[in-house]
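Shown here: the complex without one of its protein chains, the others still in place.
Then we have chain A:
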Amino acid sequence: MGSNRLYGPLDPAPDAGWVHAPPRMGFFTDTSVCIGCKACEVACKEWNHVPDDGFDLLGRSYDNTGGLSANSWRHVAFIEQPGTPPDTAAERPGPQFLGMPQRDLPGRTPDAPRTDFRWLMMSNVCKHCTHAGCLDVCPTGSLFRTEFGTVVVQEDICNGCGYCIPACPYGVIDQRADDGRAWKCTLCYDRIGDGQTPACAKACPTESIQYGELDELRERAARRVTALHDQGVAEARLYGNDPDDGVGGDGAFFLLLDEPEVYGLPPDPVVSTRDLPAMWKQAGVAAAAMVASVLVAFATRRRP
């Protein structure tokens, strides 16, 4: 695994220098049982003292948070989809606003027609990637790898350079406007160090958010997908569980019922550091071209 410092399967905590690291911990979020109650969002805010985002109704769906940000470390996505049989899932259009809430019961009057649709809900969170773009590019060492293999920002070190924000292939970490520093989910580093469950998983009433050792979660998730497939839910698939994916696998992965982009997730995220050696090489060639240009420009003899 020594050659996988920038890309590929890796156990991140020992790679970061932790001796006798405990097992890697993570989240498995099973969206098929999410009821969109937002208990995770609230529990996260309360435990971590995350400030509110202001009152912002987006007017597109029942989602009034919009996405992960410096002040939303868990975000419950609400996707309203016209219902279609699973076998035509590929042609199913993206999310759309269904015109709710309405003044009357669905189907009772023409104003409130009954439509066939489904709601997809997903509690999104920082992925705690094996190869974390944010961590790789942080110039202050403020972002660090914990003994549990998770990624945490040291807020007394962060100087708000903002590099981690475009470096995240999932668009998770963000700058808090009135504070200038970067913030994101810590996987409740303070709780898990004491053997407790992170606040969101603790508050989840349906066990949609499951916390535990990553290896065990991966086995549990595989069994759940098989069970769903057996029940005829052919569109169930795992996202972020594969150690061979572009970020070396996520510490927080998901069971989805549609394509990742429908939930606002990238379909094939790759950590940008994978190309870093090639980037420096190109920069070296360009730098050499600069030197050559200067030599050529000054090579001719000075006119008397």
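Observations, loosely collected:
The rule we apply is simple: a residue touches a chain if its C-beta (ideal position, glycine included) is under 8 Å from a C-beta of that chain, and two chains touch if they have at least 3 such contacts; residues count from 1.
Rule of thumb we're sticking to: contacts and distances are computed from a predicted model.
Chain not shown in the complex: UniProt lists it as "Polysulfide reductase NrfD", one of "Ion-translocating oxidoreductase complex subunit C", "Helix-turn-helix transcriptional regulator", "Biotin carboxyl carrier protein" or "Polysulfide reductase NrfD".
Within the set A:V19, A:L57 or A:V291, the residue that contacts the chain not displayed is A:V291.
The chain that is not drawn here is touched, among residues A:L10, A:M25 or A:C158, by A:C158. Although one chain is hidden here, its contacts on chain A can still be listed: residues 6, 58, 60-61, 63, 66-67, 77, 79, 93-95, 133, 136-142, 157-163, 165-175, 179-182, 259, 261-269, 272-273, 275-276, 278-280, 282-291, 293-294, 296-298, 300, 302-303.
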